[in-house]
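One protein chain is absent from this view; the other protein chains keep their places.
Right after this comes chain A.
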């Protein structure tokens, strides 16, 4: 809808950009953005405006304000990965996905906050501080929270966004942009999407280029897409997917951008409900929601069957070993010599590297590097790393078997519960939390499958809860078709932020059911 508004001249790209920028300023307390590229964004908006005046917009994304997670390289704009190691690092190039967005005329507002190097599930462990979930300030949440005592602060304790792409999620959820890029290695796009009431798409591994995405786990990372509705996700997917000669792990198959069809007849679809996803700790609310969703599909004529993915309980362990091992390797490039932080130590290269890494990496990052190195030691390689790779195959095979048996898409919860208050979240360490929170999402990364979170309902505390659909490799169209149907049925409520009500502009009325076109 906003794209149509731009085309019809009801709003101009510069106006849109300015309003988003001012909204970013007024929602600064969310800490969603690390860098705001005000000047370049306005320039891009001006260029876009010229194109619209000539009647030649580049496409649906022309003039649309977007945000990008700060682990994607952006030329001329600082890329920090929320780490001291890269503070002040200005990349000389754009990640392929960033370039593609810019080539379509999108307006890059800034870089969003994350857990340091995307390691975490709360967006609380970056050097720029934690990200606050915009829903903490929503009428829906405030109404449901019982004030502990009248003398304490008037606001209820704020909740986390989830992570690690929390900044991107907060940015989209608070209406400061129309879409944001995240990354997804273990659930890092779907988790914050669920907790912030957004659509979070993890594409099939190999569909979207990782060139320029600072890698965590090369065999599992994918760029993720965060939007307010499924149609928007399809638009962004259409502009990003496809072979990139600069990323050898992108497949060479031709990708055809698509509009998500509206289906009404679900009789030819088969939805699988994997019983192992009834994980320990799953809140009764989400369990009930999952069940209700299954019934919704059943009543609409779809075939809904219980399936089994027997190795599910081990997927988090497998992920833990493979992730730390690949991290140990990927983080080795940060030595202070060519870019990033460099320590003053100069007795030897090794001591300089050691001091640089000592100063530049947080405890979380160092912990994972050391664990990874442990699993890769000669004496442990076979027992841990190779073992995990074998378990990986078993997990991937579980999915293949289920899809081969006729199931089109799997329906599972995305998170165990709604967003936790920050004060509660930080009581456990990063590794424990990641192990708990990634449990429902990371199997899709291990198997390389596409998965999407669709916001489903508000919890008893007034916070978003989502459900996840997992599809077959490269079957994004089918996955999004089913996701869109579900989205239409649940009619997830719009966040009621007092900030929003202050800016009573026609443009933001469009955002209530924000479609691009």
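Remarks
As a working rule, a contact is a pair of C-beta atoms (placed from the backbone, for glycine too) under 8 Å apart; a residue touches a chain by one contact, two chains touch by 3 or more; residues count from 1.
Simple rule for what comes next: contacts and distances are computed from a predicted model.
From the set "Vacuolar protein sorting-associated protein 16 homolog", "Phosphoribulokinase", "Trifunctional enzyme subunit beta, mitochondrial" or "GATC amidotransferase", the protein name that UniProt assigns to the chain left out of the figure is "GATC amidotransferase". Considering A:34, A:304 or A:321, the position touching the chain not shown turns out to be A:321 (whole complex). Which of A:387, A:401 or A:477 touches the hidden chain is settled by the complete complex: it is A:387. Mapped onto chain A, the interface with the missing chain covers residues 89-90, 92, 205-206, 219, 243, 245, 248-252, 311, 314, 317-318, 320-321, 324, 328, 335-340, 342, 345-354, 357-358, 361, 363, 366-367, 369-371, 373-375, 377, 383-384, 386-394, 396, 429, 431, 435, 447-448, 473.
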